[in-house]
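Here is the structure we will look at, set down as C-alpha coordinates.
This part shows chain A:
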Amino acid sequence: MTPTYYLLLSALLFSIGTVGVLVRRNAIVVFMCIELMLNAVNLSLVTFARVNGGLDGQVMAFFVMVVAAAEVVVGLAIIMSIFRARRSSSVDDANLLKY
Partner candidate 1 sequence: MTLQTIPITVPPVAYYAISPLLVVLGAACLGVLVEAFLPRHQRWAAQVTLTLLTLVVAGALLGAYASSGAPAATTLSGSLSVDRPTLFMWGTLLAFGLVGVLLIADRSVEPGGAFITDAEGVASGTHAEGVASGTDAGRAAGAASAGGISRAASRVGAGSATSGTSRAGVAVAAPPAGPIPAGTPRNRATAGRAGMRTEVLPLTLFALGGMMSFCAANDLLTMFVALEVLSLPLYLLCGLARRRRLLSQEAAVKYFLLGAFASAFFLYGLALLYGYAGSVKLADISSAAAASQRSDTLLFAGLALLVVGLLFKGSVAPFHTWTPDVYQGAPTSVTAFMAAATKVAAFGAILRVLTIGFGSTRWEWRGVLWAVAIVSMVIGAVIGLTQTDIKRMLAYSSVAHAGFLLVGAIAITQRGLSGTMFYLLTYGFSTIAAFGVVSLVRDADGEATQLSQWAGLAKRSPLVAGVMTFLLLSLAGIPLTSGFTGKFAIFSAAIADGMAPLVVVALIASAVAAFFYLRVIVLMYFSEPSVEGPTVSVPGAFTTAAVTVGVLITLLLGVAPTMALSWAGAGPFVG
Partner candidate 2 sequence: MNQNYLLLALLVLPAVGSVAVAPLRTNDRAAKSLAMAFALLELGLTAVAWFSYSVSAAANQRFQLTFDVPWIPAFGTRIALGVDGIALVMLALIAVLVPIVLGSSWTDRLPEGRTAAGFCALLLATQATLVGVFAATDVFLFYVFFEAMLVPMYFIIGRFGGPKRQYAAVKFFLYSVLGGLIMLGSVIGLYVVSAGRLPSGGTFSWAALRDLAAQVPQSVQIWLFLGFFIAFAIKAPLVPLHTWLPDAGAEAPIGAGVLLVGVLDKVATFGFLRYCLPLFPLASKSLAPLVLVLSVLGIIYAGLLAAGQDDMKRFVSYTSIAHFGFIALGIFAFSTQAFAGSVLYMVNHGITTGMLFIAVGMLITRGNSRLISDYGGVSALTPVLAGTFLFAGLASLALPGTNSFVSEFLVLIGSFPREPVYTIIATVGIIFAALYVLWVYQQVFQGPARGNAVMASMIGPGAVAAPSSAAGTAKSSFSDLTRGEIMVLAPLIALILLLGFFPGPVLDVINPSVAATMREVGLADPVGGMTP
(Lines give C-alpha, C1' and ligand atoms only; values in the text may rest on other atoms or scores of the structure.)
Protein backbone atom coordinates (compact mmCIF):
# COMPACT_ATOMS: atom_id res chain seq x y z
CA MET A 1 0.00 0.00 0.00
CA THR A 2 1.17 3.53 -0.76
CA PRO A 3 0.02 6.93 0.49
CA THR A 4 -1.75 7.34 -2.80
CA TYR A 5 -4.72 5.63 -1.23
CA TYR A 6 -5.05 8.55 1.12
CA LEU A 7 -5.15 10.86 -1.86
CA LEU A 8 -7.79 8.75 -3.52
CA LEU A 9 -9.84 8.81 -0.37
CA SER A 10 -9.40 12.55 -0.28
CA ALA A 11 -10.52 12.91 -3.89
CA LEU A 12 -13.56 10.77 -3.15
CA LEU A 13 -14.49 12.84 -0.14
CA PHE A 14 -14.01 16.05 -2.08
CA SER A 15 -16.26 14.81 -4.85
CA ILE A 16 -18.91 13.68 -2.42
CA GLY A 17 -18.81 17.13 -0.91
CA THR A 18 -19.15 18.70 -4.34
CA VAL A 19 -22.11 16.54 -5.23
CA GLY A 20 -23.63 17.34 -1.88
CA VAL A 21 -23.35 21.05 -2.53
CA LEU A 22 -25.09 20.59 -5.83
CA VAL A 23 -27.93 18.36 -4.69
CA ARG A 24 -28.80 19.47 -1.20
CA ARG A 25 -31.22 22.35 -0.78
CA ASN A 26 -30.72 23.26 2.84
CA ALA A 27 -28.21 26.06 3.23
CA ILE A 28 -26.71 24.58 6.37
CA VAL A 29 -26.31 21.17 4.82
CA VAL A 30 -24.76 22.75 1.75
CA PHE A 31 -22.37 24.49 4.05
CA MET A 32 -21.54 21.23 5.77
CA CYS A 33 -20.74 19.72 2.41
CA ILE A 34 -18.30 22.57 1.83
CA GLU A 35 -16.72 21.79 5.17
CA LEU A 36 -16.33 18.21 4.05
CA MET A 37 -14.54 19.46 0.95
CA LEU A 38 -12.14 21.45 3.09
CA ASN A 39 -11.50 18.39 5.23
CA ALA A 40 -10.79 16.34 2.16
CA VAL A 41 -8.25 18.92 1.09
CA ASN A 42 -6.65 18.71 4.52
CA LEU A 43 -6.21 15.00 4.12
CA SER A 44 -4.47 15.63 0.83
CA LEU A 45 -2.25 18.25 2.38
CA VAL A 46 -1.22 15.98 5.22
CA THR A 47 -0.51 13.17 2.83
CA PHE A 48 1.48 15.34 0.50
CA ALA A 49 3.46 16.63 3.47
CA ARG A 50 4.46 13.09 4.13
CA VAL A 51 5.20 12.32 0.51
CA ASN A 52 7.29 15.42 0.13
CA GLY A 53 8.96 15.04 3.49
CA GLY A 54 8.26 18.53 4.78
CA LEU A 55 5.91 19.90 7.35
CA ASP A 56 4.56 22.68 5.14
CA GLY A 57 1.54 20.62 4.26
CA GLN A 58 0.64 20.21 7.87
CA VAL A 59 1.00 23.92 8.51
CA MET A 60 -1.26 24.58 5.58
CA ALA A 61 -3.82 22.14 6.88
CA PHE A 62 -3.67 24.03 10.14
CA PHE A 63 -4.33 27.28 8.31
CA VAL A 64 -7.24 25.70 6.54
CA MET A 65 -8.75 24.79 9.86
CA VAL A 66 -8.40 28.33 11.15
CA VAL A 67 -9.88 29.76 8.01
CA ALA A 68 -12.69 27.23 8.04
CA ALA A 69 -13.51 28.12 11.62
CA ALA A 70 -13.81 31.80 10.77
CA GLU A 71 -15.80 30.95 7.68
CA VAL A 72 -18.18 28.84 9.70
CA VAL A 73 -18.84 31.69 12.07
CA VAL A 74 -19.57 34.15 9.31
CA GLY A 75 -21.57 31.68 7.29
CA LEU A 76 -23.74 30.57 10.14
CA ALA A 77 -24.29 34.17 11.16
CA ILE A 78 -25.54 35.00 7.69
CA ILE A 79 -27.70 31.90 7.57
CA MET A 80 -29.11 32.72 10.97
CA SER A 81 -30.04 36.21 9.92
CA ILE A 82 -31.80 35.07 6.80
CA PHE A 83 -33.53 32.35 8.76
CA ARG A 84 -34.92 34.90 11.12
CA ALA A 85 -36.27 36.83 8.23
CA ARG A 86 -37.96 34.03 6.40
CA ARG A 87 -37.98 31.11 8.81
CA SER A 88 -36.51 28.75 6.32
CA SER A 89 -33.01 27.82 5.45
CA SER A 90 -33.79 26.15 2.18
CA VAL A 91 -31.79 27.44 -0.72
CA ASP A 92 -34.86 27.16 -2.91
CA ASP A 93 -36.84 29.55 -0.82
CA ALA A 94 -34.19 32.13 -1.41
CA ASN A 95 -35.39 32.95 -4.85
CA LEU A 96 -36.19 36.62 -4.95
CA LEU A 97 -33.15 37.22 -7.03
CA LYS A 98 -34.28 35.39 -10.09
CA TYR A 99 -35.13 37.65 -12.91
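Keep in mind how these were chosen: all candidates are chains of the complex that A comes from, given by their letters.
By definition in this document, a residue touches a chain if its C-beta (ideal position, glycine included) is under 8 Å from a C-beta of that chain, and two chains touch if they have at least 3 such contacts; residues count from 1.
Just so we're clear, the structure is a prediction, and the values are computed from it rather than from any experiment.
Within this complex, the numbered candidate that touches chain A among 1 or 2 is 1.
Listed in rising order, the residues of chain A touching candidate 1 in the complex are 7, 14, 17, 21, 27, 30-31, 34, 37-38, 40-41, 44-45, 47-48, 51-52, 54, 56-57, 60, 63-64, 67, 70-71, 74-75, 77-79, 81-82, 84-87, 91, 94-97, 99.
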